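Supplied in structure tokens, the structure appears directly below.
Note that this complex is displayed minus one protein chain, with the remaining chains in position.
Showing subunit A:
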């Protein structure tokens, strides 16, 4: 289990408070699909993802971004219980959705960069390091049922 100091808990919450799920969720998901186009393999049912413009306008992409951030909210509120919090989702992504867990790391990096664009210099190197520790713990929890 990952150990968290008080500073780490408050830093993660402070960053999360600045994230508007409805605004940032769609941005994050579009960014993943544009920067790592091979992730489109999981989204055959999303319709037109053939151009950057299409991805940026796609309603299903936007909706999915919000779904993922709502799930991330659970991690922010359950930092001591991430593996249990994500056990079912991990199982789903492995058995049913068959998602390569490397994709979770790609998503984590896109989340950090999207938040960096929004917060700019307010995301200090130390805050970024703490935020990434948090995200990589989420990635581990999401990978935990893959066996």
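Assume a contact is a pair of C-beta atoms (placed from the backbone, for glycine too) under 8 Å apart; a residue touches a chain by one contact, two chains touch by 3 or more; residues count from 1.
Note that contacts and distances are computed from a predicted model.
Trainee: Which one, "Cyclin-like protein", "Nuclear pore complex protein Nup85", "Small ribosomal subunit protein bS18m" or "Globin domain-containing protein", is the UniProt name for the chain you do not see?
Mentor: Choosing among "Cyclin-like protein", "Nuclear pore complex protein Nup85", "Small ribosomal subunit protein bS18m" or "Globin domain-containing protein", the correct UniProt name is "Globin domain-containing protein".
Trainee: From the list A:2, A:21, A:87 or A:119, pick the residue that touches the absent chain.
Mentor: A:119
Trainee: Can you work out which residue in A:35, A:67 or A:97 touches the chain that's missing from view?
Mentor: Considering all chains, including the one not shown, the answer is A:35.
Trainee: Identify the residues of subunit A touching the omitted chain, counting contacts across the whole complex.
Mentor: These residues of subunit A touch the chain that is not shown: 30-31, 34-35, 52, 56, 109, 112-114, 116-121, 123, 125-126, 128-129, 132.
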